[in-house]
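Of the protein chains in this complex, one is absent; all others appear in place.
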Amino acid sequence: MIEEPRVGVFICHCGVNIGGVIDVPGVTEYASKLPGVTHAEHSLYTCSEAGLAAIRKAIAEHSLNRVVVASCTPRTHEQLFRETVKEAELNPYLFEMANIRDQCSWVHTHEPEKATEKAKDLVRMAVAKATLLEPQTEPEVDVKDASLVIGAGVAGMTAALSMANQGFKVCLIEREKEPGGIVRRLYKLYPTLARSSEVVGPLVKAVKSHRNIELMTSTTLKEASGYVGNFNVILTTPNGDKEANVGTIIVACGALNYRPPQGLYQYKVLGKVVTQEELDGILRRDDLGKPERIVMIQCVGARKGEIRPSALEAFPRSDTAELLRKILKARKEEGWPYCSRICCMNAIKNAILVKEKSPKTDVVVLYGDLRVYKEYEDFYKRARDLEVRFVRHIEEIPPEITQTPEGKLDVAAYDALSGLEVKFKTDLVALSTPLRPRRGEVLLARMLKVPIGTDGFLMEAHLKLRPVDTNVDGVFIAGTVSGPKDVSESIISGEAAAARASILMGNKKVRTDAITALVDEDLCIGCGLCEEICPYGAPKIEAGKSKIREILCRGCGSCAAECPRRAISMRHFGDHQILEQVKALLAPAG
Amino acid sequence: MQKAVMVIGGGIAGIQASLDLANRGFRVHLVEKDPSIGGRMAQLDKTFPTMDCSICILAPKMIECAHNRNVQLLTYSEVKEVKGSIGNFKVKVLRKTRYVDESKCNGCGICAQNCPSEAPNEFDESLGMRKAIYMPFPQAVPRVMVIDKDSCIECGLCDKVCPADAIDREQQPEEIELDVGAITVATGFDMFDPSVIPQYGYGRLKNVITAMELERILCASGPTGGHLIRPSDGKIPRNIAFIQCVGSRDRREWINHPYCSSICCKYAVKDAVLIKEHEPNTVVAIFYIDLRAFGRGFQEFVNRAKSEFGIRFVRSSPGEISEDSSTSNLVVWFEDPTTRTVQHNSFDLVVLCPALMPRKGVEELAKILGVELDNYGFFRSADSVRKPLDTNIPGIYACGYCLGPKTGDVPDSITQGSGTAGRIAEILAVREGP
Amino acid sequence: MGESGLSSLSSDFMHEVANTPRGRGVLTCIQCGRCTSSCPVARVVEEHNPRKLMEMIILGSRSDVLLGQLPWHCLSCFTCLDRCPQGGDVGETMFAIRNLAVRERNMPRGTLVQAQSLFDTGRVVTPSRMALINRQRYGLGKEPAVDVKDVQKILRKTCFDKLASRGS
Partner (left out) sequence: MKYAFFLGCLIPAREPNYESSVRKIAPELGIELVEMEGANCCAPFSIQSVDHMSWLALAARNLCIAEQMGLDIMTLCNDCYESLLMGNTILKEDKEIRDKVNEILADVGLEFKGKTEAKTLVDVLHKDIGLGKVKDAIKRPFNGLQVAIQPGCHLTRPKRIHFGEWMGVTALDELVETTGAKSIAYERKESCCGGPLRGINDEVAQHVAKQKLDAIKAASADCIVTVCPFCYLELDMGQLEIKRHMQLKEEEYDLPVLHFAELLRIAMGMELEDWEIRAHRTPITRVLKM
């Protein structure tokens, strides 16, 4: 039986974000009169040090046993307020949040009165639920001090080394026979023009010789189960399947170079049309010879068309493979909508290498925008000093490539600045193509429950704030799996992912959210529907009854909704609690 | 004993590095020269592409720093001396005088309400005023007032009204010594002063402002309460121009910022969209040289800015701006890339996007640390490809914009912050095992 | 090499200009257009467009550049020099272009007259007899004489005489 509720309500102005639209004092006044409310106050920023101090103070002074904050959104702030409540020796789950900014003041800017009324409704509902809240305990699990790194490119190897140097065991698997990823196949790297082997070589040597790293090449992930701190994975190796048990997983399996379909810009039709990747190979093999001219075309298969997120919302986030299959199919022909970030520098790098090998060769770069960000501007200058010619063409009119009688190529483009057609007779055409997501890794993402974005790359937990985390605890991403990056950027993200993973492993224990499914065994008939529906594999039928493995449960509620006997309820989101909210909405108090 | 590290600079990169190190079990001394941590991100209105309110998503991290048992906040402090080497640096930090007792002040702000003396508010790019005793911004961490002696008139009112008896006029600067195993630098950036390019009229023409000033004007808690108005007459600008590469990509010896600042194109598009959301009837044009919308989601965002919000993109770098003295409207002279002739358009407001440059005083800090700077005054990577976060001194690392425009935006800064945490954990953790 | 909507493109024209004295600036151009929007002539003469001239050089449109009037519209006021963000010396490159144009027999009458006057008298402008008489009247004394022989020795050595004897 719950003790007599003493609810404290704290309403936030969020500067003018809320205060500028909603009559906050009015709402506070209203809240103070609601049944069960002992105390109500408002502050400019409840999330500020002062606002939080006020909550702690009120809990002590008015011996509150429930707390409601009406403010921005739980997405960014629920954790902060729970911590605060906890600091005041109250169970963090005796806290409820009303979203009166994102879902009220921001969307009703032009109707302040109605917005204020809605805010009152939202607060009333939150209070109603709060009175029925029960304390919860967050399950704690041990974290195995070993990590699985998928992909031995520069990002993966960097991450592996960082963790290994910290004393953690690392299992580093690579699909190919040799570690090094796509960088291994490159000739030289911008902007230092160091040979790629100078970068990859030392890393390979280090991972091979490190006592804490087990490098397994020609190996892929077959199966992954378990949860943060305790993942069980099955690896397919040349000598049969191997099992491993790790605490964290870092996905660093890279991306692929987009290959234009046959015929696009005469690719695979006329032999003298190659990709920058292939030109890089030609330069490495020193097969260039002394061509009179090379024309490079930027953004081939990049910044083309656009995937509207709305178009793909139909897909359940969990079915990543299907989503990617659709995306890849759609993109194979017309290319990708995003900017691949590295192609401009790549083209400039190859242009410089060509000029160094064959100074007389005239190099023309057809571009739309040259995105030589950072200090790469100096690299661009270096190319111009070598008399590489940069010509801005009208991207909407793709250059036409035809063969001349004497076996050369004619590239006809429209100069964007003069608006005139320009033709270049050339010996070689190099197409700058973007990095694109790999397909295989997405099956893997599905295994690990990591969602992918509409651009086909794996999704960060938060695009801004958690760039190397995923929304699956214990699984991190590094390198180009989350979008195009150059070598230094991939190395940095490898370090970052390792740092994030090491925190879990270093602390040896981790707490997870208490909001999980709960089975009433008296009602459960063990039909197994929950087992089928659960995207996280939490329920398991044992002895005719459903057992929820809390640590796997993400609290999504699918099982509870599906259960024919209403045997499953959600902690912190019980039917009785939600119905109380609905009642409060329909029956305005006072 | 527990290994300690020092983080210099309390912006988003420094905060991320501190939290990751602290949660990894290291004792972190976070040294910030300003009275509050938060840095540049705290000044921004919204952040692309999620359009989250910048301070709203930053504040929880700032507060986490304050609450984390492993983090010692040394705000309003500066590094004065560094001796020793990797594994054991001896650092002298000067704690400047707030004239307010940190242990007593609870930041209630009654003193500021009563303070009669005002000064320009740095946090608002001096567009608004603050008192001589003040809190840098509402979400400041730590929540402690500070007295700015230059504008204080010594009236003593704050003493009288302070309920916590926290005012301490006798407070002396204090030098503390720290032993740390490693150091990471995250001192961030300053903005180029556009008045160095006279023909754009910044400082001379009232309605020519910088992008950072615009951020404050757009910000709900800014000097105009989030209302988009122009300086000359407080009217809503109906026609706004952004000018890119003001001092960036500039090789003139008296400017010398040849690099691309990497973020201007992106925040300009973001601001343009924000403006349309504030004032749907306002027309926005962006003058650029190359539109550098690289990085995840940016190209798609630019497409939306064009198709959904009708932002006008003009590939041309204007030569000069003149003023119609009767209206204070601005005439921007540029080459129309479609007609290839010189045109002049009138705008109510012009926003300059200045180059980002190293923080004032980094040369001094670099000397103290003994680390190298690059030609432009940013911290030089030991190897720009292989060791991007290392400096030339083992045990000293750098992250965020103080490394130069290696940072494309906030996530890059955060990744680098975590990255340096990784580098440091590598060298320090191994000594005592995991 | 190949043909084009512009008259025939020569891939090495940019090289030629870049390696003519004062012509290096063409390599720094990023086509931002600040020179044109700063140019006092571009405001009154639509066709005059320094940025476009740089672009035509990069494209290799040799004849359009060297046989046209555009290089001769430039005032050499050097506004573009101070404003080019790349320190690109557009105004300087104009001299390289005009030097090359002169060798293509493209030079305005006025310039030719001044050049010939320089060779004949050591001055681009020579005082009329009246002006010389007035000098005495105004008490300005005799005007300092030019050592024409030396001037001509020098100009022969630089082949200026041949350039100045040509003309459009």
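The chains carry the letters A, B and C, assigned in the order they are written, with residues numbered from 1 in each.
In the analysis below, a contact is a pair of C-beta atoms (placed from the backbone, for glycine too) under 8 Å apart; a residue touches a chain by one contact, two chains touch by 3 or more.
This one's a predicted model, so the numbers in the text were calculated from it and none came from an experiment.
Within the whole complex, touches from the chain that is not shown fall on B, C.
The chain not shown here touches subunit B at positions 198-199, 204, 252-254, 322.
Against the chain not displayed here, subunit C makes contact via residues 20-22, 40-41, 43-45, 48, 72-73, 75-79, 81-83, 91, 94-95, 98-99, 102, 107-108, 110-111, 113-115, 118, 122-128, 131, 134-135, 137-140, 143-147, 150-151, 153-155, 157-160, 163-164.
Heads up, the rule we're going with is that only the chains that are shown with their structure count from here on.
In this assembly, the C-alpha centroid of subunit A lies 58 Å from the C-alpha centroid of subunit C. Inter-chain centre distance (subunit A to subunit B, centres taken as mean C-alpha positions): 25 Å. Each of the following residues of subunit C touches two or more other chains: 28, 30-31, 51-52.
Taken residue by residue, subunit B touches two or more other chains at 249, 251, 290, 337, 340, whereas all remaining positions touch fewer.
On the side of subunit C, the complex with subunit A involves touching residues 1-6, 9, 11-12, 14-15, 18, 27-28, 30-31, 51-52, 55-56, 58-60. Taken in their complex, subunit C has these residues touching subunit B: 28, 30-39, 42-43, 46, 49, 51-52, 82-87. Residue ranges of subunit A in contact with subunit C, taken from their complex: 292-293, 362, 370, 381, 384-385, 387, 389-392, 410, 415, 417-418, 420-425.
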